[in-house]
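Removed from the display is one protein chain of the complex; every other protein chain stays in position.
Which chain is which? They are A, B and C, in the order written, and residues in each are numbered from 1.
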Amino acid sequence: MDDLGARAQGILDDNPDTQIEAFRRVRGETERLAAPLSPEDQCAQPMPEASPTKWHRAHTTWFFETFFLPRFDRDYRPFRADFGYLFNSYYESFGKRQPRPARGLLTRPSAAEVSEYRVHVDIAVERTLRRLKPAEREEARLVLDLGLSHEQQHQELILTDILDLFSRSPLRPAYRDDLSAPPPRPAPPLVWVERDGGIREVGHRGSGFAYDNEAPRHQVLLRDHRIASRCVTNREWQDFVADGGYRRPELWLADGWAAVQARDWEAPAYWYAGEDGRTWTMTLGGAQPLDPEAPVAHVSFYEADAYARWAGARLPTEHEWEVAAEDFPVTGNTAGSGWLRPRAAAGEGELLQLFGDVWEWTMSSYAPYPGFTPLAGAAGEYNGKFMCNQMVLRGGSCATPDGHIRHTYRNFFYPHDRWQFTGVRLANDA
Amino acid sequence: MDDLGARAQGILDDNPDTQIEAFRRVRGETERLAAPLSPEDQCAQPMPEASPTKWHRAHTTWFFETFFLPRFDRDYRPFRADFGYLFNSYYESFGKRQPRPARGLLTRPSAAEVSEYRVHVDIAVERTLRRLKPAEREEARLVLDLGLSHEQQHQELILTDILDLFSRSPLRPAYRDDLSAPPPRPAPPLVWVERDGGIREVGHRGSGFAYDNEAPRHQVLLRDHRIASRCVTNREWQDFVADGGYRRPELWLADGWAAVQARDWEAPAYWYAGEDGRTWTMTLGGAQPLDPEAPVAHVSFYEADAYARWAGARLPTEHEWEVAAEDFPVTGNTAGSGWLRPRAAAGEGELLQLFGDVWEWTMSSYAPYPGFTPLAGAAGEYNGKFMCNQMVLRGGSCATPDGHIRHTYRNFFYPHDRWQFTGVRLANDA
Amino acid sequence: MDDLGARAQGILDDNPDTQIEAFRRVRGETERLAAPLSPEDQCAQPMPEASPTKWHRAHTTWFFETFFLPRFDRDYRPFRADFGYLFNSYYESFGKRQPRPARGLLTRPSAAEVSEYRVHVDIAVERTLRRLKPAEREEARLVLDLGLSHEQQHQELILTDILDLFSRSPLRPAYRDDLSAPPPRPAPPLVWVERDGGIREVGHRGSGFAYDNEAPRHQVLLRDHRIASRCVTNREWQDFVADGGYRRPELWLADGWAAVQARDWEAPAYWYAGEDGRTWTMTLGGAQPLDPEAPVAHVSFYEADAYARWAGARLPTEHEWEVAAEDFPVTGNTAGSGWLRPRAAAGEGELLQLFGDVWEWTMSSYAPYPGFTPLAGAAGEYNGKFMCNQMVLRGGSCATPDGHIRHTYRNFFYPHDRWQFTGVRLANDA
Partner (left out) sequence: MDDLGARAQGILDDNPDTQIEAFRRVRGETERLAAPLSPEDQCAQPMPEASPTKWHRAHTTWFFETFFLPRFDRDYRPFRADFGYLFNSYYESFGKRQPRPARGLLTRPSAAEVSEYRVHVDIAVERTLRRLKPAEREEARLVLDLGLSHEQQHQELILTDILDLFSRSPLRPAYRDDLSAPPPRPAPPLVWVERDGGIREVGHRGSGFAYDNEAPRHQVLLRDHRIASRCVTNREWQDFVADGGYRRPELWLADGWAAVQARDWEAPAYWYAGEDGRTWTMTLGGAQPLDPEAPVAHVSFYEADAYARWAGARLPTEHEWEVAAEDFPVTGNTAGSGWLRPRAAAGEGELLQLFGDVWEWTMSSYAPYPGFTPLAGAAGEYNGKFMCNQMVLRGGSCATPDGHIRHTYRNFFYPHDRWQFTGVRLANDA
């Protein structure tokens, strides 16, 4: 990780008090997210791709115990030796680990013991931050940055994974009963924004924290194109469904059509026909009537691509998206807004809803930027080894922690994945 | 169920106080078994064949709510309408239900809510028992008998299912930390007991409760044969392993050999090589060194059959077993002994260990007795519909509740199942 | 195989000329069955359970090359060394072999080379038979018997496997275009024949050839019962379908109902709705309208069992069947009749259609007779190792070679198998 400093400047300065405050804020947020959940809720695993809340809580702690503490506190002893096996996610460098599909069998340690684990590690990290030698400060800050960003990613996963779990319960329980629906408002008309091509720059500028996959900043060649002013809405998606969208193979990529048939897709994930004749959907506030003005969510890349073809358009490339977004502030309906569901676009400006609401599928395969080099050591497994078979998404969602994302932030999922808050912004050639 | 009385006399008399006492004893035992388990432990499902403790607790309650209360209390209202979907096991008569492999996703209702459910139904059952009209007494007693026997079966499953769950945890936790190993003792030598053939009778005599699959009592024709005085021990099984038992196809049924290869069987379930060079096994008291004198447990029918072939013997038929056992009292190392693991045989008499310790695989396919008629109504799904592809086991195990089994009791599992306490008694032709 | 003589007397006497005549007849019949098939037809494998015709032709030849020639002709050299790997079916004693599901990939040797192989072995067998020393005659006759019986079994499989293959072709080709439908005739009414119980004897008497699984002859205890005079017809089965037979779980064994749902069964195998509104079925003469008077074929044990339950009856035990059949000659619509499809029952006598037309599912699991000992050596793998998870069928079918079956003959298939000519005769308690 030594070369991380060459291209990233942490958001945290070197003041231990400030660092500890940020550390506490992020770590505390994880616990606040878990608070509405019972021990059972925190333990179950709905599918191999989604993990139990308890596991997220422990894994993010293991991350500090593994990447931070041994480096800066030689006397640190792991809370329990076997937690390395239980809570390693995918780091081959650290050896064998609990198989991913079997995370739900980890009834022990209990949710309460995981709380103890978190406190133990939190105290150790804070103590270590106060005792750092000057020569260690920069490296420590970088690892801390990485650990907190990592934890924020898992905060989003806590929400999406619990939504998936609850969607499989016949009771369709609410993650939080106190979540109210946002006041209804109509989505503004979709406007096509013209964008000039040419040589542009994308990628992280090297100031402030960023993942290794956002670097190096480099030139790209864009063509003239158009991009939609907002995301596709549920109402628009219902038109696609009504027009036979899920029954017309000519609209689909071959692998997408195979997925439609193998998985019996007829609509976005979580939609179902209510007894009242309306379409309902599963939300973090339990089952709710679908808001036709809100952006569609829980669609796969295959569906996004088919919708775009149906609409005579295409998805944007990740570079088009990034260049279009660079003049807009990173604000929107992210988790801090408290709604925890996508809502209708609003606001001023040419391009709305770039950040928050739903992750926007792009047509770009997730691949290394030219000159990409992963972090040294085990942290190098963080991003690079997933650069195949996945597609890039941009912009964050209603479940993304405030302050987590950036203009250059690259998320990635398999083209069939649907359990994230994933939606669609259209683009087209000029 | 109306004709049940024609061939069974309940163990419970018609005195409401006695009935309520029995009801409380059995229902209370379920809760005592669940008490050492955390909410998480009670919720996880290790494999489709094994169910979560919480589910067992709720399903046995649903059984009374479904089969008993509506029949004798017209005003009874189900605790929650959707519990029928959640906690129906396999009764097609009652419609769709939670898919068996997804029982572990039922984080709601919580373990605490299930406790409330149990109390609610317990109160209703007791109240109903006190208010029965004389004409209802006999039928009510029969249903009560069935419900309590059913609950006892699930008590055994709570133990075997939690053992399976904990065997899959890298922590190998103990169900109960306070379980001590029984004092060591050597198994007595295996003696072959000669048994005469001829026409004999098997099946339930019609006095006291029995399942429908134990009736009707009928004649069978036995040949002269020999039966082993005790079950096969772990030490003897280790000889089989050492002699290449799991690597020699000529010892195995074709389907058994396919299972060995597909599942990589090299020893009974739960055995593993300890760091001390000894063989260890998973028990309800956590990981323990294997007791070589105790009967082997957690072997499939295929393994039992292969062992018998290796030993130049065969398994007994279920009729040979029943006739041999009929002069022995139904006592042994069942759950009431408190060990909760098989232990070395001991005692006087020709045949040892007939009851308790391990369920004994027989060579008999599970099939209807001549003239078998299932119970009327939904209760008819209890036994008959499983009469294919499974093998009969006899005698109960160390996890079987005291008082649950009978000489005529027929248990049944698939020939590949290993998570029950299943072992082997040899037999041979005369 | 040395003790085979103790309980079987070959159908072939010790005269080499007679033996060679029988050998040529059976071996020639295999080639006549293969004659209508192109090299491609002979090579393809429709599913793991069914083998290519070419493989059957070679495997039956390998059987003589392996079990007969090395024993009686020390100078015999295998035709090609690698054929042992290619054409061993399941004999673990002879080592590894071509995986069963991959038999269709054996494009080499060609059908023509297999013909050469057959001629090579035929010449060697005939030469050997003429040169036998007197002391070898009895054993040789027994092995010859076994080899010819084995070949006849594969003759039936050639027909059923090619029917399955052609049923999967959109062209629905005919195995033979010259097969005409038998003249129509109505099935006689179903009559219930009363049969007394008591101690009876079943199993091979020890005169004439039989497989090891038919021995030893032994006593069984039967109850009074009734048995249907003929098999269930297609018309009767259509009533079952029309009455929702495939949609009512209460009629099915649990494993059967799971099969219905997993395999989307709605009718017997090969039935389909013709464009003329009638039900058609696939036959060895190509697609044909269903004959409502003919016995239903291509039903699984699960379906047979469900039908019986729907009809208020049960299936016979294999012992009931054998005792009922013992006074009837072994004649019927077997392959020699030339129809190669089941046809309506006819004839005199209480019990019709016992032999030929369709194999009749019994309610008996395939298990060893008391005192069963498999043949010595590799031939012991012929029958015994399959004695689990399968059900016994009796009586032969329209594809069974004349002279192949006996009163005591036990066929066996898995309860879900449907590609054989398998049908149903009902029985009931008295």
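To be clear about the criterion, a contact is a pair of C-beta atoms (placed from the backbone, for glycine too) under 8 Å apart; a residue touches a chain by one contact, two chains touch by 3 or more.
Keep in mind that this is a model prediction, so the values were computed, not measured.
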Partners of the unshown chain among those that are drawn: A, C
Options A:Arg24, A:Arg223 or A:Arg278, residue touching the unrepresented chain: A:Arg223
Absent-chain contact - pick from C:Pro173, C:Pro188, C:Gly206 or C:Gly336: C:Pro173
Touch criterion as defined above, residue of A:Ala35, A:Ala81 or A:Cys388 at the omitted chain: A:Cys388
Full-complex contact with the absent chain, from A:Trp192, A:Trp257 or A:Phe328: A:Trp257
For chain A, residues in touch with the removed chain: 90, 92-93, 199, 218-221, 223, 249-250, 252-257, 301-302, 305, 363, 365, 367-368, 370-371, 381, 385-389, 415, 429
Residue numbers in chain C that touch the chain omitted from display: 38-44, 46, 54, 82, 85-86, 98, 102, 104-111, 165, 168-171, 173
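Quick note on the criterion: only the chains that are shown with their structure count from here on.
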Contact-graph distance - origin chain A, target chain C: 2
Farthest-lying chain, centroid of Cα atoms versus that of chain C: A
Separation of mean Cα positions, chain B and chain A [Å, integer]: 47
Rounded Å distance between chain B and chain C, as computed from the means of their C-alpha atoms: 38
Chain A residues counted as touching two or more neighbouring chains: none
